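Excluded from the complex is one protein chain; the other protein chains are retained at their positions.
Note that the chains take the letters A and B in the order they are written out, and that residue 1 is the start of every chain.
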Amino acid sequence: MSKLSMKDRYGLLTRDLDWSPTYVDPKDVYPYTTFEGIKIHDWDAWEDPFRLTVDSYFKYQAEKDRRLYAVLDSYAQSQGHLGLSDARYLNAMKLFLQGVTPLEYQAHRHFAFLSRYLDGPGPRFAALCQSQDELRHTQTETHTLSLYNKFYGGFHSFSKMHDRVWYLSVPKSFFDDAVSAGPFEFLTSISFSFEYLLTNLLFVPFMSGASFNGDLPTMTFGFSAQSDESRHMTLGLESVKFILEQDEGNVPIVQDWIDKWFWRSYRVTGLVAAMMDYMLPKPVMSWKEAFKLYFEDQMLDGLFPDLAYYGIRPPRHVADAIAEKDVLSHQVYWTLYSFSFAAGFTTTIPEKENLDWLSAQYPDTFERYFRGNWEKAQRIRDAGGRFFFQGLPQLCQTCQIPMLFTEPGDPTRIAFRRSEYKGESFDFCSDGCKWIFDREPEKYVQAWLPVHQIFQGNCGGPSVPEVLAWYGLQEGDAGEYEGSLDQVSWADWHAKGGE
Amino acid sequence: MGVRAISTYEFPSADRQEMYGDDQLVHVHWKGNLFMCAAACFRAPRAMPWADFKAAMVDGWASSDPDYTPDAPKSWELDGRPFDPKPDQSLADLGVGHKSLISFAG
Partner (left out) sequence: MAIKTPPKSPPKSPPKSKARPVGVHVQDNEQNRAVIEAIEQDNPDVTVTHMPGLVELQTVGQLVVRRATVESKLGRPWETHEFQMAIVSYIGHIADWDEDEIVIRWDH
């Protein structure tokens, strides 16, 4: 007797296990898939190229976990942290644990929701697998980084920090926006915009950065997760194509979502840009280079011509993102440097060789616009001080990032955009963020903006120490890297292991 | 266009002026100085005299740049219009509203 083909097996274990309810109204079983205006005529047209079934899913996922935990064990046993390029590298991983890991958990929850509330069995099963994947990512990231938690600060209260600390409202509000949207918008925002359009830009240089800086566990985790990400990318692309193919009326709705979510996701990646260019003692490639390769070449030149078939065009405001690639990382890291007294990580003036590397990577902008800040910061250090912004910044209502962004083409002028809604003014960093607000002001007027919440007295008190305590920060977590507990700990460890 | 929602979707704005009582949010921007990564955001009483605001908020913040002196600021603007505040005038008198942007050069 011959084995079932992969295609038949998949059909039997997904589609053929489904049924149409006769005892309740289907609209009551699936109440969320019409309100967005998306029309689906045939859910069976959804194709999952991976054709995964429960048995193969768990077999391969278990194998991935086994391989990862073996590496984590041997790293811990061999005191692998001694092989890091420098303790200051770990600030990048604190940012990751605080900013990304809680999003994995949110994704887990929302894909579980979709695994119940999408009408078709194919997408429900794909969502269920993704929900399990995201929980696995939450767990594996936590376990991976707990290796460093034993020796260095900033890793301890990542979940609490995510809910409270100012720069973390950026990823948090991003995801809140997605999960409070309908299922189709969620798929376009997370599965497509985040996990397809921008995934290579986040993960490939990031894993290489871990590899270059002796961070074996993170690199291994990255590879372990990335094999899941290829399924997530596929879900994203398949879901968008499915929606577009089902009804021509879906096209303008999806276009609007692509426009919104490209920009929202791109703004969040500003933190990755700063990390790549400034937080890696041994950098791999510049943000500018990564953006060109992983977004402009692969997505704009590869993916969007494919979607043109459906009448989809590249995202609105993409030209602003391209124009910004020469300045983004510098502006964001300078802001993190200015405010790290209130962060769950430390910052410092880059080493001379890093500054020279930046100069070579950014020949048109670094010397002219950014070297000067570092020189002035160094003068202040040499005089025994340390520059920090003395106050709180103006925030963008939509992306919640300090309004550090400049006019496209002119890095000397901060960009200010404004809207009025029901007699109140709202401020934005860019045309992209203003456009997003103007489409759905009812959503963004509710934003929990960290600076404003501090001023309303909702963050532990009026003084900085009270706010930091409310944030969950501990001694040594924040401020300047030089002289920090992390640096002292590093020197201590390396003196011990010296001979 | 507005939010598409499964039911009524109306929520109060989190930062409407009444949340600040007799105070309001005011932004201060040092034009062209990249050392200040962004404009600052302050909470200040609407009745605060300009001289107090200038000393406590503007000077207090801007002097973290070692090249700043309190008499350096010029070309003041309020929400994009020329601005010439007198020391005794209150923010309210001057037309500084909730989330207004005050900027200067120098």
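Here is the rule we go by: a residue touches a chain if its C-beta (ideal position, glycine included) is under 8 Å from a C-beta of that chain, and two chains touch if they have at least 3 such contacts.
All values reported here derive from a predicted model rather than from experimental measurement.
Student: Which chains here would be touched by the one that got left out?
Tutor: A
Student: Looking at A:Asp18, A:Asp86, A:Asp247 or A:Asp431, which makes contact with the chain not pictured?
Tutor: Hidden-chain contact among the options goes to A:Asp247.
Student: Have a look at A:Thr34, A:Ser85, A:Ser180 or A:Gln226 and name the one touching the chain we're not showing.
Tutor: Considering all chains, including the one not shown, the answer is A:Gln226.
Student: Quick one: say which of A:Thr33, A:Ser173, A:Thr199 or A:Gln487 touches the chain that got left out.
Tutor: The missing chain is touched by A:Thr199.
Student: Going by the touch rule given at the top, which residues of chain A touch the chain that is not shown?
Tutor: Contact residues on chain A toward the absent chain are 5-7, 39, 41-42, 49-51, 56, 60, 63-64, 199-200, 203-204, 207-208, 211-212, 219, 223, 226-227, 229-231, 233-234, 237, 241, 244-249, 284, 297-298, 301-303, 305-310.
Definition applied: only the chains that are shown with their structure count from here on.
Student: Please tell me the distance, in whole Å, between the geometric centres of chain A and chain B computed from their C-alpha atoms.
Tutor: Whole-Å distance between the two chain centres: 31.
Student: So in the complex, the part of chain A that touches chain B is made up of which residues?
Tutor: 31-32, 35-37, 182, 331, 334-335, 338, 369-370, 372-373, 376, 379-380, 387-395, 402-404, 411-414, 416, 421-422, 424-427, 439-443, 445-449, 451-452, 455-456
Student: For the complex, which residues does chain B have touching chain A?
Tutor: 1-6, 9-17, 19-20, 25, 27, 29, 31-32, 34-43, 57, 60-61, 63-67, 97-101
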